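Note that one protein chain of the assembly has been removed; the remaining protein chains are unaltered in position.
Let's turn to subunit A:
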Amino acid sequence: MAVVSSPLLSLPVLMPLALCWPFLSMGVLAACSPASARAAATGLSGIGLVLAVLAVASRSVWPATPFAVPPGPLGLLLPLPLVALFLSSLAADAAPARQGARVLTHGLAGGAVVATACADPLSGAVAVGGVAMLVALATAVTRGAARAGWDLFRLSLSGILLAVPGAALLAASDAAGRLEGLGGLLLTVGLGTVAGLGPAAPVVLAAGEAAAPMALAPVMTAIPVLRHLAEGPDPMGVMALGLVTLWLMALSIRVAPEARRGRLSVGLAIGLAAVAAGAGGGAGQAGLVALLLSVALLGPLAREGAVVALVHAPLLPFGGLVLTLVALCETAPLLVLPVAVGVAVGSPLPVKGVFGTGWLGRGVAALLLAGLVMLVLRGWR
């Protein structure tokens, strides 16, 4: 484990603070007056993001708990839910209007960070389940969304009911065998269902049409789930789920109206990230991080028309696509063609700009360009 020499960065309280901050923010936001709530939400999410980045930089751990920064490049996934939260606080359209929804969004991001930091698959599955149930409960009790909420709840609960016994079987089986195979399969299918991978994708994305916090649900659940699936025992299953998601989204994008393409492109990028997680290796993990960082940056802007452009703009998502194809060439060359064709089918020429308008869109574009430059420089070195 890398130890940073700066005493500030090696503070032992960084990880507990980073994990608890979003939940503390919930209390502060609930007590804020409506006039100052938006500024407070932006400031609190910004502080949480800084704490999480410092925890990753110092490779911090929470002693005597399963919480630690994920190993290798996967460590960069830890602050991504807070990136999405910070951007949604800044974006005028994505920011939740009601006080309760704003508080719930912070809890959602906190749950996603906790689930990402869990090193133990069983605790991670329980934490991911908590995040998904929070979204489903919020949707279900919203007036006028009972049917959508029930469908989302049914999907999330079914996924958790498969993932938790799967993780328990994995933990129980000491020797490699059929029990471990069954546990791995249940964990992959269950977590994939919770994150809206495979046949579950349309339900999750349909719920994302609603206002925040449900709009951020696909982003918040995909990050911890793919962190666990990237280290899981069933890489072929993860790649299969990713491929099905990718094609479902690609075919939907072809016929979708312009307003829905941003959200569907987020689903497409999550499917490709699942393929990268299954492919594994250095290139696969780097591709997974690049794609999920793009999703976290562009997900909150999807309602404003921002599209995760995998092909038409030479930015970070394009880098993630290239790395995924490189990883596939090593592990599953037969999948390169269906993945490449799926991405090409799901990338029609954008009618308007790729990132929407406004200073936030331009800032996100600059960050994505900087991300690609970093990726190229690291690969070159």
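Keep in mind that, in the parts below, a contact is a pair of C-beta atoms (placed from the backbone, for glycine too) under 8 Å apart; a residue touches a chain by one contact, two chains touch by 3 or more; residues count from 1.
The rule is short, and it goes like this: contacts and distances are computed from a predicted model.
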item	value
Listed names "Hydrogenase-4 component E", "Branched-chain amino acid transport protein AzlD", "ATP-binding cassette domain-containing protein" or "ATP synthase subunit b", matching UniProt entry of the absent chain	"Hydrogenase-4 component E"
Touching residue (missing chain; options A:Cys20, A:Leu137, A:Ala256 or A:Leu369)	A:Leu137
From A:Ala168, A:Val322 or A:Val336, residue that would touch the chain that is not displayed	A:Ala168
Candidate in contact with the missing chain, chosen from A:Trp21, A:Trp62, A:Phe86 or A:Phe153	A:Phe153
Sole contact to the chain not displayed, among A:Ala57, A:Ala101, A:Ala119 or A:Leu182	A:Leu182
Subunit A, residues in touch with the chain not shown (by the definition above)	122-123, 126, 129-130, 133, 136-137, 140-141, 144, 146-147, 149-150, 153-154, 157-158, 160-162, 164-165, 168, 171-173, 175, 177-179, 181-182
